[in-house]
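Supplied in structure tokens, the structure appears directly below.
What you see is the complex with one protein chain gone and the rest in place.
This part shows chain A:
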């Protein structure tokens, strides 16, 4: 089924084309998707309505009465040729993260499933630099990876009806932070006071595809103080330039 070489250009009705670089969650595939996104933004084609980068493909929404699908497909094929699977330096966000069981309702279950102590879980989880593959599901929700292997667990059997915003969650090879209160089935191992989604900002979403994220452990008392200032709008997080691009993009996680 995956014998056809990538990238493949797929039709999704008469208002979207998909440039697919792979079928797995893979940092190299993500790098290609984001590289094409940047090229296409720079090209600023008349008739392109919006771009939606995802784990493995770029969806290009367009107006077929302005830009014929065959013309767009030809432009996409040309732009997708010769892309390097190199991650851009991008932005690095350091997000305060509280792994205290008081704000980590699944910590006990995760400890039981992994055989690790909560302190070990926090140490392992916060040692990784995460890559934002995409935002999706609900406004501001980042799919990040890759969660360290010892912490890769399935989704919970019984999803919660309400997950509080700021919840740091893990499932399979992904890590996420719930951006708004919503239903959710991932394992909640902590909480960040950083607002993933804040209507006082433009754009309201803190993160964007291609960003890097580090979780910096803080105490429960510090979390509560930071959460109060976040609610007041005084917790302003500024990203650093991430480490220089490296050809050594991590291997596939699947």
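Keep in mind that, in the parts below, a contact is a pair of C-beta atoms (placed from the backbone, for glycine too) under 8 Å apart; a residue touches a chain by one contact, two chains touch by 3 or more; residues count from 1.
FYI, contacts and distances are computed from a predicted model.
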Chain excluded from display, named as in UniProt, from "Biotin-dependent carboxyltransferase family protein", "Putative ABC transport system ATP-binding protein", "Branched-chain amino acid ABC transporter permease" or "Purine nucleoside receptor A": "Biotin-dependent carboxyltransferase family protein"
Residue among A:64, A:89, A:105 or A:239 that touches the chain left out of view: A:64
Residue touching the undisplayed chain, where the options are A:45, A:86, A:205 or A:237: A:205
Residue among A:134, A:188, A:213 or A:242 touching the omitted chain: A:134
Omitted-chain contact residue, chosen from A:83, A:124, A:180 or A:225: A:180
Interface with the unshown chain - residue positions in chain A: 1, 10-16, 18, 20, 23-25, 49-59, 61, 64-65, 68-69, 134-141, 143, 161, 164-166, 179-183, 195-200, 203-205, 208-209
